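All protein chains of the complex are present and in place, except for one that has been dropped.
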Amino acid sequence: MKIVVQSEVFDLGAEVEAMRRGRTDIGAIASFVGLARDHNAGSGVQAMTLEHYPGMTEKALAALVEEAKSRWTLLDVTLIHRVGRLLPGDPIVLVAVAGQHRGEAFAACEFIMDYLKTRAPFWKKEETPEGERWVDARASDDAAAARWNLP
Amino acid sequence: MKIVVQSEVFDLGAEVEAMRRGRTDIGAIASFVGLARDHNAGSGVQAMTLEHYPGMTEKALAALVEEAKSRWTLLDVTLIHRVGRLLPGDPIVLVAVAGQHRGEAFAACEFIMDYLKTRAPFWKKEETPEGERWVDARASDDAAAARWNLP
Amino acid sequence: MKLRVLYFARLRERFGVAEEALDFSGATAADLVAQLRSRGDVWAEELAAGKAFRVAVNQSLVALDATLPEHAEVAIFPPVTGG
Partner (left out) sequence: MKLRVLYFARLRERFGVAEEALDFSGATAADLVAQLRSRGDVWAEELAAGKAFRVAVNQSLVALDATLPEHAEVAIFPPVTGG
């Protein structure tokens, strides 16, 4: 398991390669990369800044990976979330899940993203032509998390 | 869209990088890598050979990507499937799907894999300590494909 | 009518042939399967009712009641196991 909060960019290829190197028991690696977009909620976005709650962030991310491991048989998980100022096109978050079979790898990867969106203490502030604004939580993220019957 | 059948290894990081390079409209890239395992159905597997039906393979892969595009709003899809002899740990198939939001990227990526498992003309032959054997189709793959109400 | 018939994977190995040109006087994929089955031996065995095999016509999967067009490329193969 690898869980990191960092300002530096990450490398999807290197992370997935590190998961599978030297192993022959992995049948499936599902991964996800979330990226900063140039528009949101009808406005152009020139940049965004990700704030987090140091200490709680790491606890929350570890808890959601543990929850995923309790629900599915997983061989490895890597979760990297960036903080600080990001530009459109920059990668924000990476989740990679290795399993024996694809069904559990896909499910756990999507579960971790849905859980992260509603439980991990990150906040986005966008720079738009109309000024700075904090991004509001989306009802669709609550709905996505609710699918998993989270406690 | 990029759809390739090849014997050479592929590079997940490079493929995803090529999808997102120079773009700022992508919010989510879901990807999947299927790998050759060292055991299957209770036997050790020393190697496998993937046979396909040249001509039909490319048509079938293009059709399943088109079907995914008709079901979800996708910004890009890359699908690479290897053929020939592979060893345990070797990557077999790569699917990467770029979208504005994660829900559609995850769904389309998993749909393409499920569809591929039952519709694309590839066959696996395994080398085991007991000799060579053709891999039987799995009922669980039919069940996975049936979830999507395929025609 | 003339058909080109291809076999893949386990069926190719068991039949000992990857491809053949056939004269065909039937109408459907099921008629072709019946014609091949009448060769007996491994043909009768592998194409018996209840055996799992797939038929593609001109590189698209079809049901057994599909009509075969003149000069069709017909492929018969086991259920697929890619990915």
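Letters A, B and C mark the chains in the order given here, with residues in each chain numbered from 1 onward.
Methods note: contacts are C-beta pairs under 8 Å (C-beta built on N, C-alpha and C of every residue); 3 or more make two chains touch, one makes a residue touch a chain.
As the structure is a prediction and not an experimental result, all values here were calculated from the model.
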Chains in view that touch the one left out, judged over the entire complex: A
Touching residues (missing chain, whole complex) on subunit A: 34, 50-53, 55-56, 59-60, 81, 92-93, 113, 116-125, 134-138
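In this section, only the chains that are shown with their structure count from here on.
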Maximum centroid distance from subunit B, chain identifier (CA atoms): C
Inter-chain centre distance, subunit B versus subunit C - centres from mean C-alpha coordinates, in Å: 26
Centroid distance [mean C-alpha coordinates] between subunit C and subunit A, Å: 48
Touching two or more other chains - residues of subunit C: 83
Where subunit B touches two or more other chains at once, by residue number: 34, 113
